[in-house]
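After the structure tokens below, expect a handful of questions from me.
Complex shown without one protein chain; remaining protein chains in place.
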Amino acid sequence: MKLITAIIKPFKLDDVRQAVADIGVQGITVTEVQGFGRQRGHTELYRGAEYRVDFLPKTKIELAVDDSIVEQVIEALSNVARTGKVGDGKVFVIGLEQTVRIRTGEMGVEAV
Amino acid sequence: MKLITAIIKPFKLDDVRQAVADIGVQGITVTEVQGFGRQRGHTELYRGAEYRVDFLPKTKIELAVDDSIVEQVIEALSNVARTGKVGDGKVFVIGLEQTVRIRTGEMGVEAV
Amino acid sequence: MKLITAIIKPFKLDDVRQAVADIGVQGITVTEVQGFGRQRGHTELYRGAEYRVDFLPKTKIELAVDDSIVEQVIEALSNVARTGKVGDGKVFVIGLEQTVRIRTGEMGVEAV
Amino acid sequence: MQLHSTRLALALLGLAALILMIGMQSAAAQEAVEAAASAAPAAPAYDKGDISWMLVSTLLVLMMAVPGLALFYGGMVRAKNVLSVSMQVFVTFSVLSVLWAIYGYSIAFTGGNEFFGGFSRTFLAGMLDAAGNLKPAATFSKGVYIPEYLYAAFQMTFAGITACLIVGAFAERMKFSAVLLFMVLWFTFSYLPIAHMVWFWAGPDAYTDATAAEAAGKSAGFLFQKGALDFAGGTVVHINAGIAGLVGCLLVGKRKGYGTMAMAPHNVPFIMIGAALLWVGWFGFNAGSNLEANAFAAQVFINTFLATAAAVCGWTFAEWIFRRTPTMLGAASGAVAGLVAITPACGWVGPMGSLVIGALAGVVCLFAVTKLKSALGYDDSLDVFGVHCVGGILGAILTGVFNNPALGGTGIYDYVAGTWGFAGTFNQVISQLWGVGVTLLWSGIVSFICYKIVDLVIGLRASEEHETEGLDTVEHGERGYSL
Amino acid sequence: MQLHSTRLALALLGLAALILMIGMQSAAAQEAVEAAASAAPAAPAYDKGDISWMLVSTLLVLMMAVPGLALFYGGMVRAKNVLSVSMQVFVTFSVLSVLWAIYGYSIAFTGGNEFFGGFSRTFLAGMLDAAGNLKPAATFSKGVYIPEYLYAAFQMTFAGITACLIVGAFAERMKFSAVLLFMVLWFTFSYLPIAHMVWFWAGPDAYTDATAAEAAGKSAGFLFQKGALDFAGGTVVHINAGIAGLVGCLLVGKRKGYGTMAMAPHNVPFIMIGAALLWVGWFGFNAGSNLEANAFAAQVFINTFLATAAAVCGWTFAEWIFRRTPTMLGAASGAVAGLVAITPACGWVGPMGSLVIGALAGVVCLFAVTKLKSALGYDDSLDVFGVHCVGGILGAILTGVFNNPALGGTGIYDYVAGTWGFAGTFNQVISQLWGVGVTLLWSGIVSFICYKIVDLVIGLRASEEHETEGLDTVEHGERGYSL
Partner (left out) sequence: MQLHSTRLALALLGLAALILMIGMQSAAAQEAVEAAASAAPAAPAYDKGDISWMLVSTLLVLMMAVPGLALFYGGMVRAKNVLSVSMQVFVTFSVLSVLWAIYGYSIAFTGGNEFFGGFSRTFLAGMLDAAGNLKPAATFSKGVYIPEYLYAAFQMTFAGITACLIVGAFAERMKFSAVLLFMVLWFTFSYLPIAHMVWFWAGPDAYTDATAAEAAGKSAGFLFQKGALDFAGGTVVHINAGIAGLVGCLLVGKRKGYGTMAMAPHNVPFIMIGAALLWVGWFGFNAGSNLEANAFAAQVFINTFLATAAAVCGWTFAEWIFRRTPTMLGAASGAVAGLVAITPACGWVGPMGSLVIGALAGVVCLFAVTKLKSALGYDDSLDVFGVHCVGGILGAILTGVFNNPALGGTGIYDYVAGTWGFAGTFNQVISQLWGVGVTLLWSGIVSFICYKIVDLVIGLRASEEHETEGLDTVEHGERGYSL
């Protein structure tokens, strides 16, 4: 089992979810995050103060998947998340030592 | 050291926290997330528009624990987080290569 | 590649970001989290009710970095995030099996 | 439940259509008849200053309900129920306004017996004379009138907001359909008769001499005859709603997790806005109850203002001393407590009496929502009982005390003699207790029956699952915020 | 775009300065001249009750726009555009207020031809007599006046809020500079002439006998002459803005992702506050349009109140039945729909007619924003067309129906004979349709041209990238919330 974490542009979430569902990934967990990177932020003005806001709203998605489909998932989600402009985000893959479905106690690939 | 990540139903947070504290886990980190999975969402109506809201509010908790108590922690938290209804969530376990307590610089099991 | 996750006090974010940028880490991902740990929370009063609020607002930062600079990054961020008071937070290091830059498809150290 | 609610709604809608059609006929018909019967001057010279003030007062009370109360309550619940509570206020207010026009005003404010009025003003009929001019309603000064439509509109807002107050007691767990059905029943069988008992009278013009006064006195409502003073609605509005709330929260039961889970207000700034709008709007309520913009309205006004300010101080400082920190929720609650307590008193006391009433209200209501509530163990979600009923009772009794001219009060006006007197503190407090007691009993019992009926018919309480998810998405298909 | 906007702003600012300098001169000069020419009594004895009420009414309409409408609309968009929408309302209202003083009032409310007024009141000149006293403006009663400054201020708020209503149609995608330029054009070429057509007349004093009445009639605006009844602005305000909104959203195109992405309102409590403030403020709009605090204002008031309450019920219950759950957004929308529909009718119908008008408006507008909108497929972001135009047309027609004294309506006053009559339902509905039709055509065509001009000069639509990021940070350099 692997845990795939992707940082994507927020408005791509629906597409990405669809794409991985098509491959058969049933569940994902989504977090609103802020990203700093190559993509430039904007400037905010409040009366006398001017702030450079470097962070940008990003969406983090986490999917636990079986080793067999890792490549396929990365491929699929990268394809739909890509706009080609800076700030499209990253995919990270981490090894999962154990997975449990709380409801049933099922483990491993059964659990996701 | 392992990093245990659990996705649970939000209203179970207090119970889970208590359960792991009883085993001696002193610290946890909690994030509000949105989950997509087998559990069905609800429908929202706004004038002419009707949206199926598939994501559900979930709570992610992360605990760094010593290898020795991993099983015990998973057991305990699963037990209290379980309602038996779909959507109870998952537990993921990942290997931690290093842990540092920022305040003191302590490392490894001393750090948590 | 490693994924460094640090839980820090929120008002330290700017300093930490600066510190790791100085070492050459270009991107980070930031999440608002709540931490429970040794640090004590506060009490809230609402008419008849009194709640102990144990969780404290913390900031989680995640950085994917090349193995070669892991120590340096931990060192740097710990130094600026340290106030010496309880609640300064933790650093966790996890092995990254794969990294992809969505925009280009670049992998590994090229991707971050 | 879905089916039930739908059927309920359909039935209500159909009924409404039917009633209206009848109403339109009867209104047109009755006008001719009534025109002759009316005793008041045919086309009185209204003072435009009075009309201006009463128009404003009426819209101020509307503002108290929406957005005032809807925000005050909405901010106090958890985020998942904010719309549920606002919606209950918004729709209850609207439904009762319609019913007020159809039969409410008539039952509350026309002659009948000591407990109920009659049907001569159903569908607001009979308020125009033959020439199409607006007929007058009495004020508290002889020979001074305002258009009856205006009086009816002003009183309409009182009926609406009183019912909405109750919502706070069973917030976060009662079904929307149950709330509406309860409100219609309670409005009809508790609000209308109590308003009639306390406020209905023949008007000052009837008090020409002793004999006429006696006759007039006998035509008045039950509590009016008992001599209970209630300038702007301490009994009718606050005790009435407060006890209905208590009965409600006892019957519907505690919220899931009450006492163990944190149920902090989700938006304290909303509470602040709500309380402030209640404060502002309450001048329509209190000084508007003077029914004219004469000089005395200024006294009612400053009394209301000072009592509120004193209550904010009272609650805040008491909290600081006894509960560690002064809170925004406390200051806001203090304002409301002071407003509640001064409501019956505002036209019967002086400014210094008002300061005392306010300060006491702040402290006493704080005690009620902390010690009393935890001692008794009920889950009155937003403290309708602790603030409105307790504050209302306190205000009613203190009205009897500070009405004393020796304490700066006004005493009571004798319309026949044209002089001011005072019934004596003891006597007056007894009269006040009549008002308090009857209202508590009547509203308490009627509420109990109404809740039981609703529980039988459609069930009071949302399912546990729905309560956990929050009523907004489940009952209204919406979320408050998508930030 | 940046450069464009900047240049535009600079130009506007320079222009403003220039115009003002001229204005101050001309104002001082004209006063002497005008003083003699004025036909009305030199220093009429104003009734302070009227002045008090009209001051209040004016500030109520201001409150409808800001914060009312700004919140109602602000809460309905996504969080990333909340400031953009509020800002468009806030600044449009301000800019048009300034232009109103410079030329708007004069063009709308002085004599000229049937479509446009003249320039005698530019810079609000000529409103003081030689002694520095405020000159009178007519009301609807002979011999009753209010200061013309007050009339101008009251009408100023109408002009401002009407334009602001349009903002909802093209919200979340139009450039701020484009919005402002469009507003200035539309105000000048649609609002001012339509206000003149519907509302300009010689005042009641001119109707001394049949000949004078005929002469006076011919000096009135085009639609006034057609006999279209519009008490408070159903045509001028709601149909006018509603159709301009429809044309706008068609020309600017749908929002990116419309129909596929969820575009839920980001802050429903804000919508509730906004709707409630609109309700409260609307009494200034409607009962204020009576121009004096006479008894009749009370009828206008209660009509407005009941129609709104009925519309809340109508929309809510219809939604419950046909769309599964009653929503807070629905109740709020219902209130606005009822207010829109009663606007033309409020001074021409009775309370029961108002209940019917309100209830129908709630149901019909719900239908318009669901079935009609999805059938036609336009993206009117906040349903300006479905609520204001549809509700306005419904109200205009029903005014013709319920004006009938047999249905509790007032009929129409004959200032010469001093009696009330009724034109007959058919005739009156035809008159009403004149008002509806002309407004739809005029505003529709003018809007079309104005949008096209703006598109040519600076472009209507924000770039796709900006739309995705949200207009708040891009166009205003701010974020709504940092929670």
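Think of it as A, B, C, D and E in the order they're written, each chain with its own count starting at 1.
Assume a contact is a pair of C-beta atoms (placed from the backbone, for glycine too) under 8 Å apart; a residue touches a chain by one contact, two chains touch by 3 or more.
Computed from a prediction, not measured in an experiment: that's the story for all the values here.
K.L.:
Which chains here would be touched by the one that got left out?
P.N.:
Touched by the chain not displayed, across the whole complex: A, C, D, E.
K.L.:
Touching the left-out chain: which of D:328, D:416 or D:433?
P.N.:
The missing chain is touched by D:328.
K.L.:
Determine which one of D:355, D:429 or D:446 touches the chain that has been left out.
P.N.:
D:355
K.L.:
Among the options E:270, E:301 or E:415, which residue touches the chain absent from this view?
P.N.:
Counting the whole complex, the residue in contact with the absent chain is E:270.
K.L.:
Which residue numbers on chain C touch the omitted chain?
P.N.:
11, 14, 42-46, 53
K.L.:
Pick out the residues on chain E that sit against the missing chain.
P.N.:
Chain E touches the chain not shown through residues 2, 5-6, 9-10, 12-13, 16-17, 20, 23-24, 27-28, 46-56, 58-59, 62-63, 66-67, 70-71, 74, 82-83, 86-87, 90-91, 93-95, 97-98, 101, 123-124, 132-134, 146-147, 149-150, 152-153, 156, 176, 267, 270, 273, 475-483.
K.L.:
What residue numbers in chain A mark contact with the hidden partner chain?
P.N.:
Spelled out for chain A, the touching residues are 43-49, 51, 53.
Note that only the chains that are shown with their structure count from here on.
K.L.:
Can you name the chains that touch chain B as well as chain D?
P.N.:
Shared contacts of chain B and chain D: C, E.
K.L.:
What are the mutual neighbours of chain A and chain B in this structure?
P.N.:
Output, common partners of chain A and chain B: C, E.
K.L.:
Call it same or different for chain D and chain E: same when shared residue numbers make up over half of all numbers used at their interface.
P.N.:
different
K.L.:
Which chain's C-alpha centroid is most distant from that of chain B?
P.N.:
Centre of mass proxy via C-alpha means gives E as farthest from chain B.
K.L.:
Could you state the distance in Å from the CA-based centre of chain C to that of chain E?
P.N.:
53
K.L.:
Two or more other chains in contact with one residue: find those residues in chain D.
P.N.:
In chain D, 477-479 touch at least two other chains.
K.L.:
Where in chain A do residues touch two or more of the other chains?
P.N.:
31, 94-95
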